[in-house]
Each structure stands twice: as C-alpha cells, then as structure tokens.
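One structure is given here, and the rest of the page talks about it.
All protein chains of the complex are present and in place, except for one that has been dropped.
Chain IDs A, B and C follow the sequence of writing; residue 1 opens each chain.
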Amino acid sequence: MLTADSLRWAIGRVHGTMGTAAGELNELDGALGDGDLGVTLSRATQRLQEDAPNLPADVGTALFQCAQAFTRVTGSTYGTLLATGLMAAAKATRGRTEVPWTEVSALLGAALEAMSGRGKSALGDKTVLDALDAARRATEGLGEPAALVAAASHAVDAAIAELRGRPFRQGRARIFREKGLGRDDPGMVAFKRIIDSLA
Amino acid sequence: MLTADSLRWAIGRVHGTMGTAAGELNELDGALGDGDLGVTLSRATQRLQEDAPNLPADVGTALFQCAQAFTRVTGSTYGTLLATGLMAAAKATRGRTEVPWTEVSALLGAALEAMSGRGKSALGDKTVLDALDAARRATEGLGEPAALVAAASHAVDAAIAELRGRPFRQGRARIFREKGLGRDDPGMVAFKRIIDSLA
Amino acid sequence: MKKIFNRPENYVVEMLEGLCAAHPRYFKRSGAEGRVLARPEAPIAGKVGIVTGGGSGHLPVFTGYLGPGLLDACAIGEVFASPGVEPMADAIRAANGGAGVLRLYGNYGGDRMNFDMAGEMVEFEDIRTTTVLVTDDVASAGPEERHKRRGVAGMVYCFKIAGAKAAARASLDEVTAAAQKAADNCRSVGVALTPCTVPAAGRPTFTIGESEMEIGMGIHGEPGVRRGKLRTADEITGEMLEMLLADMPLSAGDRVSVLVNSLGATPLEELYISYRYVARELAAKGVAIVAPLVGRYATSMEMAGMSLTFCKLDGELDALLAAPCDCPFLKI
Partner (left out) sequence: MKKIFNRPENYVVEMLEGLCAAHPRYFKRSGAEGRVLARPEAPIAGKVGIVTGGGSGHLPVFTGYLGPGLLDACAIGEVFASPGVEPMADAIRAANGGAGVLRLYGNYGGDRMNFDMAGEMVEFEDIRTTTVLVTDDVASAGPEERHKRRGVAGMVYCFKIAGAKAAARASLDEVTAAAQKAADNCRSVGVALTPCTVPAAGRPTFTIGESEMEIGMGIHGEPGVRRGKLRTADEITGEMLEMLLADMPLSAGDRVSVLVNSLGATPLEELYISYRYVARELAAKGVAIVAPLVGRYATSMEMAGMSLTFCKLDGELDALLAAPCDCPFLKI
C-alpha cells in the first residue's frame, strides 16, 4: 500500500540519487537549454527531504505538500510540471491514508492529464510526458512495488530510445530544430533517474 | 601692397593646393586626431573661393569676410583658430585698401596673439602657433612678396623639424603622450602647405 | 560583452536592492524571499490589481512599470528565467484590493505555466483573477497562430492602457477587456545585432557574424526569420515596417502609437534615425502617429539591436494612452 511512510522512503531515495545525477542532468539540459534541470531537482528534493519528517498521514495532503516543495524552490518548467502532476495525484488520494499499489498507473494517468494541460503539450512532443505515459502504460494492472518499478524503468528506457531521433516540440530545446535530433530529452532522463532510484 | 586683389589671388592658390594636400592632412590628423583637418581646409577654401568675387576693396573688411568663411563651414579647432587670426588681422587693417608688405610680419604677430588667447596655448606647445611665430620672425622687415614667402617657408620647415621630437601639448594629439614624439603637428604642416602654395 | 556585477547568483537580488533604494516611492519588496516588487501603497482597496512577471534582464520591463496609472506588483525571476509559482501568487496577493487581479504578461511557456498554477492557488483564497497574454512579436509565429507569438515590447502599451483603465476604477472584466484590446492591437518585430551574456552562464546567448544581423530574433536569442548582412538604418527599418504592415495593415486616417525600442546597447541616436524613417513612411500613408516612444523600454541587458512596435488606437485606447501615469521610467 502507498502510505506516507512509503512516500518518505521514496523521498530519501530520490534525494540520494540527485547527489550524483544532478551534474549529468544540468549538462544534458545545458546542451539546448539553460542547464538548470539538475539544480531544480536538487533543490526540490532537498526541500522534500527537509519536510519529510512532517509528512501527514493523509496521502493526498502529503502529496500536496510534496507539490508545494517544488513550487517553493523553483520557477523552472520541470518543477512546475512535477508539482502539477503531484497536485493531480493529491486530489485523487485526498482523505486516504493507504492507497493500493494497483492505483499507481491511474495516478500517473491523472498526473499526465494535468501536466499536459498545464504545459499545453501532447504525447510525442519529446518531453517528460512521454516518459510518464510509458510508465503509466507499463504499470497498468501491476500491484507489486518492485514489479512496478522494473516495468516503468524498462518502458521509459524504450520511450527515450524511440524519441531520440525526433525533434523537440516544447521548451527551450525546441528552438534548435535540427540540433535536437539524436539527443535525449533531459526531462525524460530525469524521470528515468527518479524511477531507478526506487529500485 | 596687400590689396583685395592680392587676397583674391592668394585664395585661388590656396584653394588649388587643397585639392591635393587635403588627403595628406586628413591622414596626418587621423594618426592622433579625428582626421578632419584636410576636410576643414577644403571646405573653408571652397567657401573662400566662392565668396572671392565679392571681396570688398577694404582689406580689413575683406579679411573679416575670409574669417567668416571659416566659422561658417567648420567647428574644428583649426578653422576657428585661423578665423581668429584673420579677425585680428582684419581689425588691424580696417579702413585701408592697401597695406604695405612690410606690415605682414606684424599682422602675423597680431594673429598669433589672438589665436594664443583663443586657444589658451603658448609657443612650444607644438601647434600652428609655432609655425606662425616662425613665419612672423622670418618675415620681419621684409617687403617683397616672393622673399616673404621664401623666408616663411624655410622658417616653418625649421620649426617643424625642431618640434618633431617634442610632445604635443594641445588638442586631441596631447592625450597620446609618447606616441606623439617623432610626429609632425598637422596644423603646422597645413600652414606650411598654405605658404608654399603662394610661392 | 563585459558586465558590471558581483556574484552571478546575486545579480537579481542586488538589482532589486538598488531599485528599491533608488525609488522607495515606487517600489517595495514583498513576498517570501523578497521575489515580488509591489507599489508601496498596494493593495489599493476597490481598485482592480494588475500584476506581471517574468525573467530579469529586461529593465525597465517588467518591474519598471509599477506606479499610479500602471501596474501594482511584479513577480521577479532570475535572468531570462520564469519566476516561481510562489512569487507569482504573492504578487497577486499583494495586488489584490478586493476587486480582482489581472495577470498581464508576455507569452512564454514557463511564465504561463507558473502564472496558471499561481492563479489556481489564489483561487482557494477567493481572489478572482483573469489573464491577458501579450503576443505581439510577429516574427515568432504566422497570423494563423497568433496566440503562439511571444510577447515583447508591446507589453509597455498593454501595461499603460490596462493601468489607466484600472486607475479609472473600471471592473476586472473591463480592465481585462481593455488590456486584451491593447494586446490585440500591438505588433512588434525586432532585429538583433549582438548577443548578451546571462551572468550565471558567463557566455553570450548566441553567436553572430561580425557584419550580420538577425531579423525577428527574440529577446532571449530565440531564432528569427532571417539572418543576413547588417544593412542601413533605412533598409532595416523598412523591412521591419513591412513585416508589421503585412500583419496589421494601416490606412489613411488610422491612428497608431509607435515605439522604437533599443534592446540595450544601440544608442538613442540610432533609434531616432530609425524613427525618422517610420515617421516619414507613415505620414506618406496618411497614418497619424500619437505619443511616440523612442528609447529603452524593453531590453535584453547589453544586447545590440532594436525593435519596432505599433499600437493601433481607437477612441478608448487613445484616451487610456494619454491618461496620466507615473513610474521612474515613464511619466505622462
């Protein structure tokens, strides 16, 4: 069951991963963007980690608090998008202290919808949305944490590979049309690092 | 005798010379200044030439008209200084239609004094004043046009050579202290070209 | 480009400190982390509040236009980066005098996401908000995709017009409608000659040849429509003029305001040389120029280049443009 405790555990893992992944993500974002993606995620996970001891038992409220950690530390796209996704998941879980793992895929779907609305972007635009959708589809019907993570990780890898040869259609990278071909989207890679930290 | 006719003749000669000398003077002024000295003199002599047919018989009034030709076409230092000198000479000759050649040296002296006051500059500052003073001294007592010109030309040459190794103490060139050593003052050279055109 | 600052991470904060120290009558810092600038007298009870926000490095945009007859609060981002959701929400709170708040800002993805999110947050506090996006840059998308265009110097007209409407105590819907009309009537295009340097990056935003220029380039270095040889003022201005007129035809009897704007380094002298051409061409068409602006109104720090903006006027916009306003960078 997804609980405040499992959230707290996950926060610790993601926070740990960002210690090493931040540099890679900054660099990746720096190629065609402003190079702040690692900074954004370090700051946000640092804040999440600080707030973790006070995470309420209500999963919805806890997820809402996680969303706010993002909006408080950054104005960058990725932070706002993840916060948007977390808010959507928060709305879907409000009032519950336990959420079955089988709902994870649906929560990813709710996040995806909200984020796509916020970003005025669609699947295939080569953004974090494509990673999220791959994870959503791969986790459908699964109810075991380890299996969820393994399926999502595998699916996101495949999505990154699939989109590699396509142009960026959103964000700063979009303005460098040809230069983007052959490059991975930093937001998708960041999502992959987050998932892998949970394995 | 210096008359409106001899002034008209001189204007024609100086105007002719500037056709070729202007480029040289621009270049000389361009080394440490704004490179407009040739332009200044071309414009002024062009204007003098245009006004020459209407030169009044009164030498003083004629010289005053010459001074105005300078102030009308340029704001550059050299134009204002020559105009100042011509005004001084105009004051000294007002009311006369003929001025003995022997007075030329004194007229140069009057011009020199006015120009030094206007420019707040002194002999030895490596400016046109030093050329003027050399000509004034060399022409003292002379009463024959050809002799006047030859003496002045020779003296100005000597003055240029004497000051070559000294620093500029006035105008734009002054700000390039060491760079000025070994260079000739464009204003002195221009004065030399004017004198030589009268030979 | 050589810049004068201390540590890159303090560029924005120290700029804010200087702004407030120099103009305490116009600006006070507020919000968590001080990332909001507001008029000292805000919120003004009963007046519709107007907030803007965006990345730093564009002074006088955005902050500069706070004051009577103008804006109430501004959320401040890092150089060329969107402000966070929190400062935006704080700006809305600071501007809210109970009559609702208009969010009026340039159409950039990050700003839009964050302002949308901020709007949702303050909804919980029963603050009514509306949004008008400035989308004046004709080089950034075709006429059929007008809503995708970036917002550039046309902002200044939108700020002025919306600010005047709010000062006249119009309702939120009326202020929003006036701002939207201003935004609909503005067209801009820019030409960039050199890049600028974002302090944290420490290198120029793009590279461009010694005698090249780029027509239509965005204020952060977004690609334009054409890169070519640097040409004469009349040729450059003529090309920009044509682009604007193709998008918004003007004919005899029309009234427009014109803004000739330096992106930073390009001096006033050259803006006037360009304005001279615009004035002549519009006069020949029988178009009247009202209250032209020539200067640095929306910049990209030390970028060389300029932009040309038209704001087509009707009776209402004309009056709102002429209404008094007061800030350190625009006094009418």
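One rule holds in what follows: a contact is a pair of C-beta atoms (placed from the backbone, for glycine too) under 8 Å apart; a residue touches a chain by one contact, two chains touch by 3 or more.
Keep in mind the model is a prediction, meaning the values are calculated, not measured.
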Displayed partners of the chain not shown (whole complex): B, C
Selected from C:Arg169, C:Arg226 or C:Lys331 as touching the chain missing from the view: C:Lys331
Listed residues B:Arg13, B:Arg96, B:Arg118 or B:Arg137, member touching the removed chain: B:Arg118
Absent chain, residues of chain B that touch it: 34-36, 71-77, 79-81, 83-84, 118-120, 170-171, 175
Residues of chain C (touch criterion as defined above) contacting the omitted chain: 1-7, 11, 14-19, 21-22, 56-57, 59-60, 193-194, 211, 213, 230, 232-234, 236, 264-276, 279-280, 292, 294, 296, 299, 301-302, 304, 306, 328, 331
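What we mean here is this: only the chains that are shown with their structure count from here on.
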Arrangement of touching chains [line / ring / star / complete / other]: other
Averaged-CA centre spacing for the pair chain B and chain A, given as whole angstrom: 82
Centroid spacing, where centroids are CA-atom means, of chain A and chain C in whole angstrom: 33
Approximate Å spacing (C-alpha centroids) for the pair chain B, chain C: 57
